[in-house]
Structure formats: C-alpha cells, structure tokens
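Below is the structure I would like to discuss, written out as structure tokens.
Every protein chain of the complex appears in place save one, which is left out.
Presenting chain A:
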Amino acid sequence: MSASSSQALEYLELLPRQTHTKLYEQPSTVLAIFRCMLPHLAKSLVMAMLYMPSSLSAQDLDTWFRPTARSDKDKSISILEQLHIVVLKQDASRQNSYELSKGFARALRQALEGSGSHRSFGVPSSETDPDKVTVAFLDEFAQGQWENILFYMVGSTVGLSSSNALGRDVGEGTKALLRLGEFVKSTHARVSITRAGFTFVLQETSAQVWSLLIVYLKHADQLGMSETDVLSFLFMLGSLELGQDYTISTLSATQLQMLEDLYAFGIIYRSNEKAKTFYPTRLAVTLTSDAGMLSTSSTLRNKAISNEVSHRSAPNTGFIIVETNYRLYAYTDSLLQISILSLFTKLTTRFPNLVSGKLTKESITRAVKLGISSAQILSYLTSHAHPQMQKNNPYLPPTVMDQIRLWEYEGERVETTNGFLMKDFPSDAEYRDLAAYAESLGVLIWRNDARRMCFVDRVDQISSYLKKKSQK
C-alpha cells in the first residue's frame, strides 16, 4: 500500500457503517477498495472468505496463522472490521465467527465475474466525438491545471510574482477549497501557504490529488452533494481508460455537479461545458493505482518557452546537485521548482537553465518554522537528485544530511502526539494484555510497566476490546 492510498484509507475508516453499506453497492467501488486500500494480508483473507458458504469461526482463522504473526492478523482484521467488510458474529454457544458483509461480497463477486447490469465501470460514449483528443493532450492539460494549483500555493509565499497574476488560472472554487483544507490562508488579499500546505506540495502527485479530494469530500455536504455519490464517482474514475470518452448520461445529479470541479483540478477533461461526454485524465485513472503517474519534476515553463513544442524530460530525471560545502545547484527553469527550492534554500543566482544557492542554518530554520520537516526536505532533495549525484550512496553528502537534521532539532525540542493515556489497571496481567494488544494494532506510543500506564494515539478499538473482554 502506498502513501497516497493510505490517506484515503484513513478517511474511509472514519466513515459510519451506513455510508459503507451504500458505497459497497457499487462493484467499481468495492473493486477499487479491494485493489488499493487493503493491505496484502487483508486481501488474502477477503479472497479466502469470498466464496465460503458459511461463516469462518475465529478458532479456524487462528489456525491459519503462525503464533508469531498474531500482530499482523490483528491489524488486518481490525482494518477489515473498521471498513465493515468483515463482521464478527457470536452464535448461541458464544462462538465467535467472521463473515464478509453481504453487500461487499456480492459486489466484489460481480466485479470479478462481470455479472449484473450495474454500469458502475462507466459507459463509453456510443457516438464518435468529432473533436477527439489525444492522450498527450490530456496529459498536458492535467499537468497544466495541477501545476497551476501548486504554483498558486507556493508562488505567492516566495514572492516571485505579484499575487493577482498568480491566481489567474486557478478557479474560485479551487481557491476556496485550498482555504477550507487549510493549505493556504489569506491575509489582506495576500495568499500564504500553511504548514499543511507545505506537506501537501512536497508530496507525490498521487498523494496530493487524494489530499485535495479528501478536503473536497469533507465539504461535499455543504455544497449540497451526497458524500457517497462523490466517493463512488472517484472510485469509478479510477477504473476508466485513458483516452476514451465516457457518456455523462448515467451520472447522478451530484456527479454532474462534480464534473466542473474535477475539470478545474485537471482530473477530467471536457471539450466544453455542454459536452455530453468527458475524458478521464492520467490523474483520474491513477487514483486507485500508482502506475505511471505524471512526473512531478516536470515543468511549469515560462511563457516564452511554453509556446514551443513541449519537450518533456523523461520521468524521474533529477536536477539538483548538493555539494559537501552546502552549495546547491538546480538545473531547472521551472518557476514551480524554483519556488519550492527557495522555501528552504538561500538562492543567490539564476541563469537561464540553472539556479544556485546555499543551504544555510537560517534558511533551514525558517523552513522548519513554516512547518516543513527536515525529513521532507531531505526526501525532496533525494528524489530530485541529479543523475551525477545518484552515483553516490547515499545520494546526498552525509554531512549535509546530518546538519539539516541537527538544525531542525535545535528549533524543535519537543515531540508531541495527541491521544489517550490508559491508567488504573486492576491487575498487571490486564495491563500487559492491553499493552500487547495496542502494540499489535500499532497504536501504542509509550508504555511504563512499573507504573502500569500506556499511551495510545487511537482509542476506539481499544475501548471496544475492553468492552468485549468485560462481557466474558
């Protein structure tokens, strides 16, 4: 499971059972969740139970696992339970058994067998579009829209250009959404980026798309849209084919309303507002997979250059060189890349195809204050390292890496975690049992055996575990 879909998974887990049940009516949604949200072990469990005629007793399930793998099993089962994919049942003789939720099982079978007439995988347009667009055009469009959004966030903070020229290509709806998600805040008509915004900008494109869409989902109710419809549409987009046009006649009212917003993000393309068809772009079809993302190191070129035939650099070509004396050279003419670099570098010189500068204590601590972590800076530098640098192992000079971490540590002396302190356990055995359970779920942050206390960052499952135990 990748970083991008784990965000979506976190969001999904918090949804109530009714929403899950409604979502699972659509085979495309079920297949998307199965394909990219579940950890591999959970997938195996679902697959094993899919065609099982009766429920699976908890004891039988335990025999499938080595005793050493208990924590893996608990984690998978707990995710499946949170998503209401697997239901725990208790029969008259107090035997626990697991069963797949009926709706989920039915929809997944339909998706696998291609049965039923649900049309949830989109319906290709029957008429041929006279202005059919190419895949290359779609890529260009998606990239342009998305980089405009990023540049809108970063550019004004760095003060590269005047703020009115910046937001020109970004729609009002998108701007409002960025504010709602607290990625940017505006003071005195000037937009500046926030801590969450930085994390956003430094992520991979697929993770960025999900972050923005999750904000969109959270505010769907206020816009008078049904959250379930929005989610099913997104999952459907993930299963469409790039370069094919799809008819809008099968979409619900909410989904028609979404088309305009998704166009603004560059996730779908429509030739005009009244068009009866839409094209998914690469951003859409990669929502539920990680293959073939738009390369992040591509270009938001200056106007003069963008009019030429765009020659795109091959994906994953790095352009940053860092020397042991903290000097940094970046072979780029992209304003977006330059503004990102200037968030944590003291840039001094700019040439037509190169900027140079230096990583200083001042520039790093400024970045840390704005909310960028040293790990984010290092991962950005590493993932965009110049091929020449990639011959070294590690790519960046170790002294520079250590120094950046030390600079951050000086500014940030405490580490905080929100959560719950569990205390007043009646017996040592009970304390140890709960601590072990919390550890196997991966929510245990701190424990002190002598004082019988532990700290967890999520409590809902712990409390249901305690309740279950007290009933016995």
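One rule holds in what follows: contacts are C-beta pairs under 8 Å (C-beta built on N, C-alpha and C of every residue); 3 or more make two chains touch, one makes a residue touch a chain; residues count from 1.
One rule holds for everything that comes next: contacts and distances are computed from a predicted model.
Choosing from "Exosome complex component RRP46", "General transcription and DNA repair factor IIH subunit TFB5", "Signal peptidase complex subunit 3" or "Anaphase-promoting complex subunit 11", the protein name stored in UniProt for the chain missing from the display reads "General transcription and DNA repair factor IIH subunit TFB5". Considering the full assembly, A:466 is the residue among A:41, A:223, A:242 or A:466 that touches the omitted chain. For the chain missing from the display, the contacting residue among A:18, A:348 or A:464 is A:348, taking the whole complex into account.
Screening A:14, A:414 or A:429 against the full complex identifies A:414 as the residue touching the chain left out.
Touch with the hidden chain on the side of chain A covers residues 346, 348, 358, 360-362, 413-426, 430, 434, 445-446, 448, 451, 453, 455, 459, 462-463, 466.
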